[in-house]
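Let's turn to chain A:
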Amino acid sequence: MIDQLKMIVVLTLISCVAALLIAFTNAKTKDRIARQRVVVQQEALLQIMPAGVTVAENKAPLSSANDTLTYWTGVAGSDTVYAFKVATRGYSSTINYMICTTAEGVITGMAVMEQNETPGLGARVQEVLSKRLIWNGLGGPKEKTASWFSEQFKGISINQPIAIDKTAGEWHGLDEKGRRRLKDKNGITAITGSTISTRAITNGLSTRAKTYLKAIRG
Partner candidate 1 sequence: MMIGQEIKRGIIDENPILVLALGLCPSLAVSTSVQNGFGMGMAATFVLTCSNVIISLLRKVIPDKVRIPCFIVIIAMFVTIVQLVLKAYLPALDKQLGIFVPLIVVNCIILGRAEAYASRNNVFKSLIDGLVMGVGFTFALCILSVIREILGSNKLLGFKFVPGFQPMTVFILAPGGFFTIAFVMGVVRYIGNRKRGVRR
Partner candidate 2 sequence: MPRRYTFNGGVHPPHSKSRTERLPIEVFPAPKKVIIPLSQHIGAPAKPVVKRGDRVLVGQVLGEPGGFVSSPVHSSVSGSVLSIGPYAHPMGRQIVSIEIENDEKNETIAFTASIKAWRDAAPQELVQQIQAAGVVGMGGAGFPTHVKLSPPSNKPIDILIINGAECEPFLTADHLLMLERTGDFIEGVLILKKILNAKKCFIGIEENKPDAVKKITSLLNDARLREIRLCTLIAKYPQGGEKQLIRAITGREVPSGGLPMDIGCVVQNVGTTVAVFDAVNRGIPLYERVVTVTGPAVGSPKNLLVRIGTPINFLLEACSFNQKSVRKIIMGGPMMGLALSDVNVPVIKTTSGLLAVDTTTPALRTYPCINCGHCIRACPINLVPSRIAKYIEKENYQAAEEWNVMDCMECGSCAYICPAKINLVHWMKLGKYHVQASRAAAAARK
């Protein structure tokens, strides 16, 4: 009987102590964790919004379900831009991204937040190109470049069909003329070998994003 009692007591005690220690750590870190979450959001917002706007968080009802949509407005003078999150099914995962558009639906910035596509293929929607080689870059500061894939969405209108050009090569390799020609077509380039992931995003823009923007604008 003593044995049994000992088992109970030891296991319970260890559990309690462990829980206590964890809870203690949590208490010490939870503010920072929360802040980290906001920071990421904030950084993304800053990236996709035009410079110099004042940001505010809002909610809008969605007509389809009794859900609400969280969005952010950025006000600069008389212009207002709207930022919100979109999620669409890509090749092997759901791609979560955030866009910011003008009231007319012209994208001022796009950032992919989360995805689990194939590395080297679909995952390149988040690719940040680094030109730096290891031997001349180890000590230096980290580059802060936006993903080229997101970059090309600037100026694209979600209210018109978005073209995917697979023939021109990838956007980061294009010269100014090529980029302009794309813009004129309201088009973007695909990631080679990942048309599905690319199309997932453009589809999301011309379907979900469009409805969200409508919902926001009332």
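By our rule, a contact is a pair of C-beta atoms (placed from the backbone, for glycine too) under 8 Å apart; a residue touches a chain by one contact, two chains touch by 3 or more; residues count from 1.
How were these picked? Simply put, all candidates are chains of the complex that A comes from, given by their letters.
No experiment lies behind these values; they were computed from the predicted model shown.
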**OP:** Could you work out which candidate touches chain A in the complex, given the options 1 or 2?
**Re:** 1
Original post:
Taking the complex as given, what residues does chain A use to touch candidate 1?
Top reply: 3, 6-7, 10-11, 14-15, 18-19, 21-22, 25-26, 29-30, 32-33, 36, 40, 118-121, 130-134, 137-138, 142
